[in-house]
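What follows is a structure written as structure tokens; I'll ask about it next.
A single protein chain has been omitted from the complex, and every remaining protein chain is retained in its original position.
Let's turn to subunit A:
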Amino acid sequence: MPGQPDLGRADLVSMLAELTAKPADQVPDRVGSMELAWLVHLVEQRYDRRLDLTDDQLAGIRTVDDALAVFHTSLTAPADG
């Protein structure tokens, strides 16, 4: 996949809205471990590939923007196998 993946902040917010049953404009910016697991899962489903994230990468994610940056890094890395 050349360049940046077509994954935007709005995509992550709408995924969180699905989890929390809130309108997108009321989704909190802060994400905990459950929200993060949910985002990783849905991003993996969407791109049909595994995000190989490290504990440190996950531990550094506190907000939706943090998550987006880490997912972009992972999605632009060459896929395994």
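Side notes on the structure shown:
The rule we apply is simple: a contact is a pair of C-beta atoms (placed from the backbone, for glycine too) under 8 Å apart; a residue touches a chain by one contact, two chains touch by 3 or more; residues count from 1.
Going forward, contacts and distances are computed from a predicted model.
For the omitted chain of this complex, the UniProt record lists the protein as "Acyl-CoA synthetase (AMP-forming)/AMP-acid ligase II", which is one of "Succinate dehydrogenase hydrophobic membrane anchor subunit", "Carbohydrate ABC transporter permease", "Sulfate adenylyltransferase subunit 2" or "Acyl-CoA synthetase (AMP-forming)/AMP-acid ligase II".
Residues of subunit A that touch the chain left out of the display are 19-22, 26, 28-35, 37-38, 40-42, 44-45, 50, 53-55, 57-58, 62.
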